[in-house]
Every structure is written in C-alpha cells, then in structure tokens.
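The structure appears below as structure tokens.
With one protein chain held back, the other chains of the complex are shown just where they sit.
Up next is chain A:
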Amino acid sequence: MSKMTPAQLAQLEARIAEVWEVGTRLGLRPFPTHFEVVPATVMYEIGAYGMPGRFSHWTHGKAYQVQKTLYDYGLSKIYELVINANPCHAFLLDTNTVLQNTLVVAHVMAHSDFFANNAYFARTSRRMLDTVSLNAERIERYEFEHGEAEVERLLDAVLSIQEHVDLYASEEEDEPADTPPARQPKPYDDLWRYDRSAERRSPESPPRRSRRRPAEPSRDLLGFIRDHSPILDDWERDVVSIVRAEMQYFIPQIQTKVLNEGWASYWHARIMRELDLSADEHLEFARLHAAILQPSPRRLNPYYLGYQMLLDIERRHGERHLFEVREVENDISLIRNYLTRELVDELDLYLYERQGDELVIVDKDWEAVRERLIGELGGNQTPVILVEDGDYEGNLELYLRHSWDGRKLDLDWAEKTMEHIYRLWGRRVWLETRADDESRLVLSYHPREGHKQHR
C-alpha cells in the first residue's frame, strides 16, 4: 500500500466538495468539517485513545497494541475516525484509495450532521479536542510532581469506575441551604460509631442529613467521590474530575452507536449513488459497502442493524421522518419505538448461548430479542450503581447499591472494583446487590478485613 500522491489528494479534495454539495442538497446540516490525511500508525493510535492528545495510561497502550496487531495482520482496518467537535475533525487513512476515502468522507458527513443535530449531543462540549490536551498536560504535571507510579495507581482506580457518571448531573450540588458543614474525619471516629448508631435509633433525634448523603441516590459515583472523598488531595480530585468530564463527553456516543452508525451508513450509500463514479469505482464501492454491513453470527454489527432499521423506517414513515428520528432518538428508544416482529425475522436476529463447547441458538422470539438488545445497547451493558450514603454507620463509609434489573453482577469483578474504590475513598466500601430476584446480597471491603459477603 502506498501513500496518496499529490494528484490523488487533489482528486480527493474535489470529491469532498462534491460529497458536501450532494449531502447538503439532500438535507444534511453538518458542522464545518476538517479532514486530515494521516498514516496508519496515527490512525490506530487515535482509535485506541478515542481522541488525539488524551492523557497517557497503560490501558491506552494496551488498546493501541490490540489495534496495531489487528491492523498489522490485516484483520481490521479503521475506516473512519471522526471527533465530535465544532468544527468537526475527521481523519482519513493515507493508504486508502481515493474511492475508499470518498466513501469515508460521505460517512463522516452524516456523523458530523448527527453530532450537530441529535438531542443527546446538545450538552457535549464541542471544544473537547483542546480540553483533552490540556487535561493531558495537567496529568503529566502531576506525574512530575507526585511520581508516575502514584498517578498510574490513581488512574487505575478512577478508570475502573469511569462509566459511573451521570450525564445530567449539574455541577452545583442541590443541597438544602441549612445543612451543617461537612464533618471532617477525626482519628477516633471509630470509637464513637456505636454511640451514634444508638443515638440514631432513639426517637427524639431525627437521622442526621449529612452532606455526604445524597438527597436522592445518585448515579454520579465519580462526581460524589470527587466532592466527598475523605482522603483525596486536591490534585487527585482534579484527576477524578478530568476522567469524569471526558467520560461525560463520550457517553452520548455510547448511547447512540447503532443509530449514529446506521445514519452514517444510510447516507454514505445515498451520497455515493449520486456521485459520478466509474464502473470500477462502483464495483469497489459495492464491495466496501457490503463489508461494512456484514452481519455477524456472534456479535451485533451496529452498522448493519442501524442501517436496516433506518431503511425500514423510511419505507414505513417516509424520508422526512428519518430526520426526526436522528434528532430525538437514542439506541434504546430507537429499538423500543421501531424494532418490529417483521424486522427481527427479516434480519434473522436470534439469541444464542453457550452449551458445553457449542454456541447454540436458544430463542427467536422477537420480544425476547428486543429485550436483550435493549440490555446490551445504549450504555445498558454497564450495571447501574447508585451512591446511597457517604457516611454509612456514621463512619464515613461508602454505601453503594446496584440497581437490580434481574441481571446478576460478576461478583469476582465487583470485588476487584471495590478495591479500586477503596483507593479513592479510604474507608470501608459497601455494595448492595442481589444473588437472585429474591435474596439480597451485601458485599463489603476493607483491606484489614478483606472481602466479606453479608446475606
């Protein structure tokens, strides 16, 4: 594979203008978009970090290695990388043909339109490219000041719960004005613990409302730890804050993976058909399009599902309705509102599980498929963990509750994650979940006493 020549670059530039003209005529309203042609190494690096310029951490290095290996063995080719920003920033692979990159440009134009118009992206920062670079610089400074090992341990802990942020949490805490100021931990707090629990039981003293107890159970575990951890230094709180802000930025992309990829695939197909392509190019395009939309027996291809659902919506409700879908839906609501029995049959969707050494289809009922899809998409693959109390037992212990939806936690992993949370909280960590629909199960962790299970 050779790099694009200057002549090919010029050709691509003309194509980009064409794509933009066609897309705009058909109704797309993207952000201004900047394309950058990069070598493969840079492409898979950006793919591994999610964005160029993000902070250093070995997990990024691990993702980078996976990407690089897949690429080196020709198993995967990142076709497109586009950053939600205004102006939008997209990367094209130096070794692609002009036609491949034309298709990517058409695909990117629809993503850019989606970022600009979908309701779930309305609150995302459009300056994140700059922000992540500044964040990376701060973390680098902390590495210099506190040592790389110390920062790495902190990031290991923070990243283990990075998914537990609340997109809609406001920056200001909604606490009643008359709450007493936060109690600072004191060395002999343990001694008073029994006294105080006795006090709480007595009818004349109403339970204390500590600032460390959220008014409502909160999903914003990272935010709560940042604001209320009894042990974190200011720089550590800043690191928590950085991870939280970057994750808040990425969440809408997780929530709309199927719809966004479906939207981009729908539009690259339509735009490419409007372009004046040679016969060879038509063939190359058809091959690429088929490869992108290849269904997979074991894993859901979001491009395929989203594309097919949008075609179905267009058939049933007309093209104008598509623009409404791209504006108001996310993956969950898309599936709930538009996945039909006919479509499940047509797409041959099924549920499978492992039986012995075989993977066997166990269900084809469309409603069962729909419910599992909803469980797998839009961030629902992450269990909902609620902060119940940051002053549990009056002893500044952290009490978390897994919001039960019938799915069991991986307890082994939960215990390891609680060790990470302990690093951030410094007091005993509790996690309430269920062993099954009936029986409550409470886990606790403190390094002195290890992991405990209370039933």
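Here is the rule we go by: a residue touches a chain if its C-beta (ideal position, glycine included) is under 8 Å from a C-beta of that chain, and two chains touch if they have at least 3 such contacts; residues count from 1.
Keep this in mind: contacts and distances are computed from a predicted model.
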Candidate names "Thioredoxin domain-containing protein", "Glycolate oxidase FAD binding subunit", "Sporulation protein YhbH" or "Biopolymer transporter ExbD"; UniProt protein name, chain not shown: "Sporulation protein YhbH"
Absent-chain contact - pick from A:Ser56, A:Ser125 or A:Ser241: A:Ser56
Hidden-chain contact residue, picked from the options A:Arg244, A:His268, A:Arg326 or A:His420: A:His420
Candidates A:Pro32, A:Gly318 or A:Pro447 - the one touching the absent chain: A:Pro32
Which of A:Val239, A:Leu373 or A:Val429 contacts the chain that the document leaves out: A:Leu373
For chain A, the residues touching the chain missing from this view: 4, 9, 12-13, 16-17, 20, 32-39, 41-42, 44-45, 48-49, 56-62, 64-66, 68-70, 87, 94, 159-164, 295-301, 304-305, 347-354, 357-364, 369, 372-373, 375-376, 381-383, 385, 402, 407-414, 416-417, 420
